[in-house]
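For this view, one protein chain was removed and the others were kept in their places.
As written, the chain order gives the labels A and B, with residue 1 at the start of each chain.
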């Protein structure tokens, strides 16, 4: 990979100060960069490193006086780092073509330039898009569709009838489309409510290792465009997660929860069933959400409180022994006052 | 699938009003049902839909005046739905016979009408019952027995010597029979206590995706008949779960916990080791159980409290700043009173 500084400036929406014809061949941290590398300065703790870096160019938010090379003034150097490091990152390791140790059903179809590793299974009427990479142990159930450029890492299971978008990354051990959890108590024990829907995942979603997304009882469990899900997250049947929302590790989302756009759900959060979470809401890690949250609302604790109230109450919980002592002293003095009367 | 209304009434223990010879060929919701379908009315929010449905028959709890077709008056229409939808649901997708891309040890035995997908492994002296379906990536350790009609979805691992009942459903990625977690601190570090027992799972159990059930240190980790376990649940060594109990997603059950019959354990609950949970007890989601619960006891919070007390204390936690202010005011007034004396 080789890009001119002008191309890079274009990409990160920045302006060049200095020579815009330099060729950039790598991305590195300030202290490790060499000639040909571009580096990034957005944390004032590293201003010494920025002055001493051997990078050929720097992305900065304001012109840096003590760096002699070319600079790109960009609105968000950290975003610039993510974009450029992504471009220069090593590609996902590919298997050449379709392994003869994989099993693709005769009615399965594959696009151009796919990598199907050994020990992959794809069932009836599956449709696998262009450039898709399926690692060993991937299971693709009947009628599943996978969009272009998606990567499913090792031992991922996608059950029948689920729809996987384009540019997806599904990390190892994920299960998409397992049955939702629903039973009715009967005389002989719990009777299963059949789970007849599916899971639909739109483009540009990433799902962490060993996460589970259940199929809907009816209709669709729907993960929308750009959602990012961490490891060991549980998403129950009929949940909807809106565009670009983020779910951190070990969060658990109960049935029929409706999560809006650009929401952030912290690690180990639990959300009870049928609750709505408004767009841009944020739930702190470890919280238990028992009621719906409005657009932009922040919440913390179990059950959740507004963060400021939560901080106040948490501080007072530590002081409960003190409060209790004061109450007892007040009672004692009150008695003494009474006696004197 | 085609059943007469009489057969259906028998199944759901209901009485027919109208023509009992109608043939039913499907199950559907009130708004989507067509001729030949049976539908269900148990939620008054949908009474308009019940009046307008095109279903050939309805299951109701009381006779519905505004529906002209046949009706079955049944004690629990929701249970009727689960039973009938289960009958009419599409069958689990099957592989025809035993794939030559599977590996069954020569000492392994399989019953009639099994489906062994490609990439299945079954070890020495394994016994696989009639009609069992093993999806790709299933691992069956040495001497494991699997009862009739059980389904193990993709990438399930059942370790050596574990016993799996009949009519089981084990969702993708589950691990049954991994080692329990036990160490003794030694001079050179933690010394493993060997885990020499197994896991026994009785009939009619369902286990969600990516859940883990550890083998006993000695003896058996025992999941009894009719238990339903959700996704990402952890069950430690030597746990016993009684008949028809329900464990919701991400619950964690520590070693040697004894859970009774018909218990409900909410999502993300943690139960400490050696605790007993009585029959019919219920633990609310997100709770931490530090001591045993009696038969029928309900518990909430961390550590758990009786639900009514929990609700009261939670409400007061929000009012702690107010309580604290009142204490300070009382102290101030008390001082003023003292001064006046």
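Methods note: a contact is a pair of C-beta atoms (placed from the backbone, for glycine too) under 8 Å apart; a residue touches a chain by one contact, two chains touch by 3 or more.
Here the structure is a predicted model, which means the values were calculated and not measured.
When the whole complex is considered, the residue among A:20, A:125, A:142 or A:206 that touches the unshown chain is A:206. Residue B:160 is the one among B:29, B:113, B:160 or B:292 that touches the chain missing from this view.
Touching residues on subunit A toward the chain that is not drawn are 29, 76, 78-79, 81-83, 85-86, 89-90, 93, 99, 101, 117-119, 135-137, 153-155, 169, 171-173, 204, 206, 208-210, 225-226, 228, 230-232, 243-244, 246, 248-250, 267-268, 285-286, 302, 314, 317-318, 320-321, 323-324, 327, 330-331, 334, 337-338, 341.
Against the chain not shown here, subunit B presents residues 101, 103, 119, 121, 123-124, 137, 139, 141-142, 155, 157, 159-160, 173, 175, 178-179, 181, 183-186, 188-194, 196, 210, 212, 214, 218, 232, 234, 236, 250, 252, 254, 268, 270, 272, 288, 302-303, 305, 309, 312-313, 316-317, 319, 323, 326-327, 330, 333-334, 337, 340.
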